[in-house]
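Some notes on the structure that comes next.
Note that one protein chain is taken out, while the other chains of the complex remain in position.
Let's turn to chain A:
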Amino acid sequence: MPLELIGITVLWTFLYGYVIIASIDFGAGFFSYYSMLTKKEHIVSQIIDRYLSPVWEVTNVFLVFFFVGLVGFFPDTAYYYGTALLIPGGIALLLLSIRGSFYAFANYGARKSRIYMFLYGITGLFIPASLSTVLTISEGGFIEKVGENVVFHADRLLMSPYSWSVVFLALVSILYISASFLTFYADKANDIQARDLLRRYALFWSGPTILASLLVFWGISKHNPEHFRSMLDIAWMFVASLICFFVAIYLIWKKKRLGLAFTFVMLQFAFAFYGYGFGHLPYLLYPYITIQSALTNSTMGWALVIAFIAGLCLLIPSLYLLLRLFLFNAKYVQGRK
């Protein structure tokens, strides 16, 4: 496999990892706050806290990995995106900062504060919205190279129906992914009340998720027909995604094998995410950067791949330990340890 393809696959995988883990995290923050508002805190907050507390720091790393790796493999992206994304990037950073620190303030501080919980819960909804603009911009039409300068047309982004459909998809899918994971987690904890509440959330958000996906399809076909055509060439991936969705919903509906159900949710997003990404190739930023043009140095590319493999050898056992201790430890999940 050529280096640039390895590079983008590794990065895309990290981004996928971030999408899943961060969705659980963002959604959980929102549900946590929502349950506080609706006085159902006693039902779900313990489940959410027990899951989130040991892993919240890990989530951030996936994102950092992605952008450090992207700039490392494809430094041209730093030039274009860096110049263009000052405002949306800055706002995303601001929200991430508020969210990360207020999680710690709320959960490790002396007492739970409503304001901290509010900031933590609400920023989780805006971060995906601001981050998803990067994907929208990558479709082209929002960044223009004028002479030596890179110009970003923020007004076009704000007026584009496609851009809003992506934001909408990001929002509803985090709630859907998060709720379906937490349903599984609550079920493992034998917390029937929490499970049933979270299950209702999961079913509720599944409809908008599929609706939003269709909107995004329609948006791409209008905005970047070339990308849409290459997505049609691999239409089976999107069909597979839809099938996984139905399987997941069926299992959640029947309250059966919720772990498997969540696996299907993950597969649903994996098929759609990789299908979208594969269709996007070879462009990193349409039409300025392709993976071939941006990969300027292969020595560094290989060094990064080696570092990546070495890092994984260290990380996978540690992650496994973390999951063993907290996620798949029945006693811990049930609150007995």
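Observations on the model:
Note that in this section a residue touches a chain if its C-beta (ideal position, glycine included) is under 8 Å from a C-beta of that chain, and two chains touch if they have at least 3 such contacts; residues count from 1.
Operating definition for what follows: contacts and distances are computed from a predicted model.
The subunit not displayed here is recorded in UniProt as "Cytochrome ubiquinol oxidase subunit I", chosen from "Cytochrome ubiquinol oxidase subunit I", "Glutamate synthase (NADPH/NADH) small chain", "Phenylacetate-CoA oxygenase subunit PaaA" or "tRNA 2-thiouridine synthesizing protein E". The omitted chain makes contact with just one of the residues A:N190, A:Q292 or A:S318: A:S318. Where chain A meets the omitted chain, the residues involved are 53-58, 60-61, 63-65, 67-69, 71-73, 75-76, 78-87, 89-90, 93-94, 96-98, 100-101, 103-105, 108-111, 149-150, 152, 296-297, 299-300, 303-304, 307-308, 311, 314-315, 318-319, 321-322, 325-326, 332, 337.
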